[in-house]
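Since the structure comes first, as C-alpha cells, the remarks are kept for the end.
Every protein chain but one is kept in place in this view of the complex.
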Amino acid sequence: MRVRELCQKSALFVAAAAVGLFALGLGGGAALAKTQLLVYTAIEADELAMFKREFEKDYPDVNVKWVRDSTGIVTAKLLAEKNNPKADIVWGLAATSLVMLANEGYFQGYAPKGLDKLDPAYVDSQNNPPLWVGQRAWIASVCYNTVEGKKKGLPLPTSWQDLTKAVYKGHVVMPNPNSSGTGFLDVSSWLQLWGEEKGWKFMDGLHKNIAWYTHSGSKPCKQAASGEIPIGISFAYRGAKSKNKGAPLEIVAPKEGLGWDIEAFGIVRNTKNLAAARNLADWSVTLKANKIYNKEYAVVAMPGVAKPVKNFPKDITKKMIKNDFAWAAANRMRILKKWQSRYGAKSLPKKK
Amino acid sequence: MTEGVTTLSAAAPLARPILSRDDWIMRWGMLVLGVWLSVAVVLPLYTLLSKGLEDHAGRFVGLANFAEFFATPVLFNSIYNSLTIAIISTVITITLAFVYAYALTRSCMPGKGIFKGIAMVPILAPSLLPAISLVYLFGNQGMIKGVLMGETIYGPIGIVMGEVFWTFPHALIIIITALSMADARLYEAAESLGTSKLRTFFTVTLPGARYGVISACFVVFTLVITDFGVPKVIGGQYNVLATDVYKQVIGQQNFQMGAVVGMVLLVPAVLAFIADRIIQRKQVALISARAVPYHPKPKTRFDMAMMGFCCVVGFMILGIIAVDAFASFIQLWPYNLTLTLYNYDFDLRDGGGWASYRNSIVMASYTAVIGTVIIFAGAYLVEKIRGFTVIRSLVQFMCIIPLAVPGLVLGLAYIFFFNHPDNPLEFVYGTMAILVICTVTHFYTVSHLTATTALKQMDPEFEAVSMSLKVPFYKTFWRVTVPVCVPAILDISIYLFVNAMTTVSAVVFIYSADTTLASVAVLNMDDAGEVASAAAMGMMIVCTSAGVRVLHALLTRGIARASQAWRVR
Partner (left out) sequence: MVTQETPAGSGNQRTRYLKIENITKKFGDFVALQDISLDIYKGEFICFLGPSGCGKTTLLRAIAGLDIQTSGRIEQGGKDISNLPAAERNFGIVFQSYALFPNLTVSKNVGYGLVNRRMGKAAIGERVAELLDLVGLSDQGSKYPAQLSGGEQQRVALARALATSPGLLLLDEPLSALDAKVRVFLRQEIKALHRRLGVTTIMVTHDQEEALTMADRIVVMNQGTIEQVGTPIEIYRNPMNRCVGDFVGIMNCLSGVVTGAASVRVGAMEFDCANGVGGLTEGQAVTVCLRPEEIAVRGVASGGANSFEARISRLEFLGSFYRATLEAERLGDMKITADFSINEVRDLTLDEGATIQIALPGEHIRIFAEA
C-alpha cells in the first residue's frame, strides 16, 4: 500500500512539476554555452544551411538562428519590432530595406575587417563607419516555360514591354512587391527606367496579363517551372536553379534593363551579442564568403571573384540598370501603397 | 427538558461554514485555473479589441480603423466573398454529409465501419492539403483539369471544393449523432398510418434531425469563414477575410488593420456560436428518455444506392489524399515523373525543414499531455467545487469562450498580448510554450465539454462518500475519477494531438525561428512555390495523425478489455 501510494503521489507531483517546469524551462530558453545569434534574413532557404555550416566552422562558439521570410515580410517584421528589436543582425536583406531601416535608426555602425577589399559601391557611403555593407546583387529575370509556351503559342518575350501584349493574357505571374523584395526591385526598376508616369502605365498594361501576384519572389519561377503559369517574373538565381533541376525553362533578361538589389547586412543597435554579430560581419566580407556567394549569384561585392554561373543569362550583368538605392528607400512606402491601391485586389477572375 | 421540540426562534445563529482543506485546495485550484484562462483567453482578446481602436503609434483613435476598413473597397469586398464561400460550402457540405450520415444510420449497406473511417480522414490533414491536391488535379497542369470545362480552380470553385473536403467529417459527426437519436416508435406509428416514405422523411426524419443539422450548419459555416489554409493556397486573387488578416499582419505587418479584420471575422463566428447555444438548449427537451432506437431493415435497392453514394464520396476523399501522396514523390510535375524522395528533403526548403516536423511532434505531445491535465482537472474543479459560485460561473464562461474565437483571431491576440515589452510574460513569446498555450486554448472548449460530459456521468456522491471517509478529494480523483474517465481522457488527448499537428491558423502568427511547425511549413513551402515538398510535409502530418489515431484505437480497446470487469455495460 505504502509503495503504491508513493507511486501515485510521485506521479501527481511529476505531472504538476511538468506543467510548471514546462512554462519556465521552455519559456526561459535553454542556457547553452554557445552564443545564440538571431539573424533576420531573406536569403533563399536552400542556401541558408550552407552559410550556417561554413560560418560556424570558422566561429565555433556562435550558433546562428535564422528567421527567414520574403524581403517584404522581414522588412515589415523589423519595422513592427522597431521599439523592441529582437534581431541581433539583419543579414542578406535588400539594401533598399536596409537603407530605410538605417534611416529609422535601426543599426549601429561597424566597419568589418577587410572592408577595404570590397567594391565601394556596395558599402553605405553616407555613414562612417557604415551602417550597412553589401554582399552580392540579385537580379531580376523572367522565367519562360518552353514546353507550355510552345503548346499555348506564346512567343519567347525578350523585353518587358513584350509582356503587356495581349497574347500573354493570364499567362504571367509576378511577386507582390509588398511581400517580395524581388517584386519591389522590379517595380522600382521600371519606375527608374521610364519615370513614374510611363512606369505606372506599363504596370497597368502588365496587370491585365497577370494571373495572380504571389507572396514570394521565387514562386513565379517555380510555377513557370511546373508549367502552372508559363511565364514568371522572378530572379536569375531561382530560374537557374530550377533549370539545373531539369525544368524546361528559358531564363530571359529583358532588353530594357534589369532591376537588381544588393543583399546586405547591418548590426542591430541594441544587440546583446555584439561580438558574435561582428564575427558574422567580418566573415561576410572575406574572400571565402564571397566565393560562396558566387556559387549561386553572378555579381558579388568583392571585385574579381565572380565567375559566370551556370544557366544565368550570359549578358545579365551588362543589363543591370543604374539603381538609386537612396531614391528607392525613400520612396518605398509610397510606391508600395500606390501599388496596393492599384493592383492589390485582383478581383474575381473574369470568365474567359 | 422538552424533547423533539420544534419552536420558532427569533435569533438562530447564522452558519459560518469553516472551509475544509479540500475546499481550500479546490478554491486555490479554481483561482489558478481562472488566472490561467484570463491570461490565455481573456487578456489577449481584450488587447486585440483595444488594438483595433489604436493607431500605429498606439494612440486611441476610436473607430477610425473600422471606418478605414469599410472605406477600403478591397477589404470590404472580402466580407462579401467570405460570406458567399461560407454559405455555398455549408450547403454542399451539409447536403453531402446528411446523405452520407443517412446511409450510415438508416441503411443496411455493408462496410459501414470502413465508410465511417474513410469519412474521418480529412480531420487528420491540415486544410492546406486538400487545396494542394486540388491544384494537382484541376490546376493549369492538372491531371483532370478538363472536368472544370475551362473554369479556373484558383478562386471560389477551388476554395469551396477544399472547404467541403475539410469540413465534411465535422458535419458528419454531428449529423450521425442527430440521426442515431431517432425514435423507432415514431416510424412504426407513421408506417401503421400508411404514410408514404417521402412524407415520413419530411415529417419524422427531418424534424428529428433538425437541431443536429442546424448545429452542423453553424459549425461548418464558422469553420469555413475562419479557415485560411484553403483560400491561401488556392484562392488566387479571390480575397476572403481570413486571408486578409494574414496579408495585413504577415504581409504588411499592419497589426491595427489585422485586428480590425480579425474583429470583423469574430462577428459571424460569435453569432453562429450564440445561435448554436440557443438551439442546443432547445434540443435537450426533444429526446424522450423512453425512445426506442431505430434499426433499419434491409432494402436492397435503397441500400445499394446508398452504398454507391458513399463509394463516390469515399473515393473522392481518398483520392485527394492519394493525389497528395503521389505528388510528394514526383521529381518535377508534370515534366519529370520519376519517383523520388527528393521532396522530403525538407532541410533544403523554406519552412524550417525536418526540425519543423520534430517541433510539431513535440508541440502536439506537450499540447496533448499538458492540455489534457489542465482541461480535465479544470473541468473536475468546475464540476465538483462547493460554493465559490461567482468565480465558478466566471471560470465556466471562460472555458466556453474559445469555441467562438477563430484561430486567426486568437493567434493575432497572442501577438498583441505576449509580444508587448511591458508584459511580464513576454519571455514566453517565440517559445514552444506559447505555441502550446495557444493550441490548448484554441481547442479548449470541445475538450472541456468532453470532460464535463464524462464527469457528469459519474455518481455525484463519490465526493460526499470520500468526505465521510475522511479521504481527501484528490485521492479519490486519482484513484477513482481518473481511472473511470480514462476513455474520455484519451479522447481529449488524441483530439488535442491531432489538432495540434494540423492547425495553422493560430500558430502561424506566433511561431519563431526555433519553433517552426510542420503545418506552417506546408504553408510556407507552398508560398515559396515548393508545392511538392508542401505536399510531402502534408503527408507526414497525415501519416503521423493517422498513426496516433491507430495507437489510440488499440489503447482504447486494450483498456476496454482490461476494465471490462468493472465497467458497466
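Which chain is which? They are A and B, in the order written, and residues in each are numbered from 1.
Going forward, a contact is a pair of C-beta atoms (placed from the backbone, for glycine too) under 8 Å apart; a residue touches a chain by one contact, two chains touch by 3 or more.
These numbers come from a predicted model, not from an experiment.
Enquirer: Could you tell which one of B:V42, B:V480 or B:L555 touches the chain left off the display?
Expert: Only one of B:V42, B:V480 or B:L555 touches the chain omitted from view, namely B:V480.
Enquirer: For the chain not shown, which residue from B:V35, B:A184 or B:V465 touches it across the whole complex?
Expert: B:V465
Enquirer: Tell me which residue among B:R16, B:R59, B:H295 or B:R561 touches the hidden chain in the full complex.
Expert: In the full complex, the listed residue that touches the missing chain is B:R16.
Enquirer: What residues on chain B make contact with the chain left out of this view?
Expert: Its contact residues with the unshown chain are 2-9, 12-23, 459, 461-462, 464-472, 475-476, 479-480, 483-484, 563, 565-569.
Quick note on the criterion: only the chains that are shown with their structure count from here on.
Enquirer: Based only on mean CA positions, could you tell me how far chain A sits from chain B in angstrom?
Expert: Those two chain centres are 36 Å apart.
Enquirer: For a test of understanding, state which residues of chain B touch chain A in their complex under the given definition.
Expert: 73-74, 77, 135, 139-141, 150-152, 154-156, 236-239, 250-253, 255, 331-336, 347-351, 353, 366, 369-370, 373-374, 419, 421, 427-428, 430-433, 436, 474, 478-479, 512-514, 527-531
Enquirer: Which residues, counting only chain A, touch chain B once they are in their complex?
Expert: These residues of chain A touch chain B: 8, 12, 15, 18-19, 22-23, 26-29, 38, 45-46, 49, 65-68, 70, 72-73, 76-77, 79-80, 83-84, 86, 147, 176, 178-179, 211-216, 218-223, 225-229, 245-248, 344-349, 351-352.
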